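Missing here is one protein chain; the remaining ones are kept as they sit in the complex.
A, B and C are the chain letters, set down in written order, and residue numbers restart from 1 in every chain.
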Amino acid sequence: MSLAPFSRRLLSVSAVEQLGAYSVLRVSDPDGPEPEPGQFAMLAADERWGGGADERPYLARAFSVARHTGGESHYLLEDVGPGSLRLGELGAGEAIWVLGPLGHGFSEPPEGRRAILVGGGVGIAPLAILQDRLEDGATVLLGFRDAARAEGAALLRGARVATDDGSRGHHGLITDLLAAELEQGPAATVYACGPAGMLEGVRALCAEREVPAQLALEAAMACGFGACFGCVVPRRAGGYLRVCVDGPVIDARELDHVDLHAGAPA
Amino acid sequence: MSLAPFSRRLLSVSAVEQLGAYSVLRVSDPDGPEPEPGQFAMLAADERWGGGADERPYLARAFSVARHTGGESHYLLEDVGPGSLRLGELGAGEAIWVLGPLGHGFSEPPEGRRAILVGGGVGIAPLAILQDRLEDGATVLLGFRDAARAEGAALLRGARVATDDGSRGHHGLITDLLAAELEQGPAATVYACGPAGMLEGVRALCAEREVPAQLALEAAMACGFGACFGCVVPRRAGGYLRVCVDGPVIDARELDHVDLHAGAPA
Amino acid sequence: MSVTFCGLELAHPIINGSGTFDAIAAARAFGEQVRRELPFAAYVSKTITLGAREGNSPPRLWEAPAGLINSIGLPNKGLDGYLGEDLPLLVGMSCGPPDGAGAFAVPVITNVMGSTAGEFARLVEACDARAEIAALELNVSCPNVKTGLDIGADPLQLEQVVRAVRPLTRKPLIVKLTPNTADVAACAEGAQEGGADAVSLINTLRAMALAPRPAPVADGGAAPPWLGGRTGGLSGPAIRPVALAQVAAVAARVTIPVIGMGGVQTGEHARDLMDAGAALVAVGTESFREPAAGARIARELDALGGR
Partner (left out) sequence: MSVTFCGLELAHPIINGSGTFDAIAAARAFGEQVRRELPFAAYVSKTITLGAREGNSPPRLWEAPAGLINSIGLPNKGLDGYLGEDLPLLVGMSCGPPDGAGAFAVPVITNVMGSTAGEFARLVEACDARAEIAALELNVSCPNVKTGLDIGADPLQLEQVVRAVRPLTRKPLIVKLTPNTADVAACAEGAQEGGADAVSLINTLRAMALAPRPAPVADGGAAPPWLGGRTGGLSGPAIRPVALAQVAAVAARVTIPVIGMGGVQTGEHARDLMDAGAALVAVGTESFREPAAGARIARELDALGGR
């Protein structure tokens, strides 16, 4: 796990590029620590963070590192509220506060197991940097709501795609493709990130087949470094995990189910 | 007095131009009522009103109509806080909320009295539209802190200028010029707008010489239309005047002195 | 979307918060249209006291994060001035329902404050005698002359005051609760026990601002309070989450209707308060930013499906 510098850092936006329904925010960070796949950062615009809908945003927002290359960190944004809206409006050269890399990322696949990457929607982000780092390549299965969002699949190489509305790739859930894939070759490790419903599907599927799975969870976060105890999900053994410091990547066996309340209501 | 439409209106910025230390905000308003000299409007940017220093601005801000011509209202801005900063950043085509024209403006000079316009700093704004409307011309005396601010004098025609630091025009107070002017020809009416200290100087000078004076006051305002009772100044006869509906232009004889607390501390 | 509140037929559930809309001044600024198209389904007067009050010395305003601190100090012409000069100008106003059909008469709710039960009684009696007044709102955020604490902050004391004035009028009696208390639901219960027909909340939260530096702070010294009244009341979006909690707590405890307010800016905010149990919603500070906000909020609420 890479440690974050003990202070948020004022960095500079290199570019914001459209990618279908999403945008890719590129932040210049030549001196920062190399993030590990699955780690995230807390982001906030330096200027005009606030004054949006209902006078928000106020707190920084969590975003997975989608890629780290050439001294730049890339983040994949979906405009779902005042924070992501504001970040997506940033222009090259504008200042952005970055706290990170934070959290506990993905671990290497166990010997003899191939990697299957399963992403849903904007949750594909941490799988891109994971694919970059996996030496032996991986099967990539990505699900989206529609074709505009499915353009996001270009973030990864060789992805097979499913859409809810059938406008691209398989018409149906990405877990359909995962089930078929596991049928063919169960000696796999699944790496998944996406909406709670999808993660619960992946968890149940893998549990049934005794396939190890690492789930990158989301939860509303105030701090990102264990200070607020706000980002919890119930642990199978009882009690709660803090997604920011115990996760965001959590071994599926730690969870009884993926709680819908973990993140935003879908 | 022109009445304002009973609703703030979403208008479009035509331009923001630098004028020395100030900027001139031009708002396209072809259908709005013709403002009278001394009237003001409550302005707020449509987007990102908030999120500045200390999470402000929140309320709209009062600005004198500096000019109204060709279907445009002009406002003279001095950057003194988050509201004026944000308004000054607006670009052509951006949306701005305008409530106005509000308040009670200047009245015609009484028969046989020539008009002397005395302005200080950004307070020269309402004198520009007044000069535009005065048929017989007027003597214009404008005081500023320094030469960069004195460039604002270009807003009016034929102004004589004083600066606190002597970098342009008379080195000293604008009331020095006013005293000399009244010495020469006391059959005058004085129209004044500027910082409280200057207005108090003008008031005292005119009171002594029994010259009528109309003072355009400033006060912190929450609403601009008499709803909040926040913008009061003490009235000589006792009690308070609401600057927004009883003013902003007030007959100097109504005031015992111009209260420093009326507006922001200088 | 019309609603009945304590027997009053209202065009919609949006009214104004006391002291945040002066219909007489607004008609001076915007013309007679204000009286024909009032943005509120009922008009609540500012707080009226027995004697006239000038209000606090300025400065009276301070902008806070997502809010406003005011220290206005209840300026008003006093009971006689209000009944004689203002009330006649406040009757006969109308407002449109959100769907634009027809016009509704706007009832006047007069908000009064005394510093003793006796003063409250005189105010209520005098208002009761005036047919133009449809309902009364008691502002009980007034310090008890002996204890210095707000009358409205103590459930028992509040109950006694309401009980004392209840027999003096058959008009609907609304008690405007103070939010600066440990248990606002207990205060609401006290008001109900005393005979109130409704409660309204929240009033502003006690707050303070210091003089901005550098001026006029003496070097090295502490900045003095900025507002003429030293402390003031916080309103606006900043207090909305507190309002929601207090309205929910009160609505869960009393059976009389609740008027909810505090930081409402949109139809969604109004709906939240109604979901929490409010029958009507009052708009205060948002009217400062937009004089016709009440009508917009009523339309938005309507579009959200009636509540």
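Details
Heads up, the rule we're going with is that a contact is a pair of C-beta atoms (placed from the backbone, for glycine too) under 8 Å apart; a residue touches a chain by one contact, two chains touch by 3 or more.
Fair warning: this is a prediction, and the values are worked out from it, not measured in the lab.
Looking at the complete complex, one finds that the omitted chain is in touch with A, B, C. In the complete assembly, the contact with the undisplayed chain comes from B:D54, out of B:D54, B:D165 or B:E208. Note on the undisplayed chain: of the listed residues A:V27, A:A213 or A:V232, the one touching it is A:V232.
Of the candidate positions A:L85, A:A207 or A:A220, contact with the hidden chain is made by A:A220. Among A:A45, A:L99 or A:I174, only A:L99 touches the chain left out of the display. Against the chain not shown here, chain A presents residues 3-8, 44, 50, 54-60, 97, 99, 102-103, 219-234, 238-240, 242, 244-245, 259, 261-262, 264-266. Residue positions on chain C in contact with the hidden chain: 62, 64-67, 69, 149-150, 153-154, 180-183, 205-210, 213, 220, 222-223, 225, 231, 234, 237-242, 244-246, 248-249, 263, 268, 271-272, 274-276, 305, in rising order. Against the chain not displayed here, chain B makes contact via residues 54-55.
FYI, only the chains that are shown with their structure count from here on.
A summary of chain positions shows that the Cα centroid lying nearest the centre of all protein Cα atoms is that of chain C. Chain geometry summary: the mean Cα position of chain A and that of chain C are 47 Å apart.
Separation between the centroids of chain A and chain B, computed from CA atoms only, is 53 Å. With touch defined as above, residues shared between interfaces to two or more other chains in chain B number as follows: 50, 55, 58.
Counting partner chains per residue, chain C has residues 66, 237 touching two or more of them.
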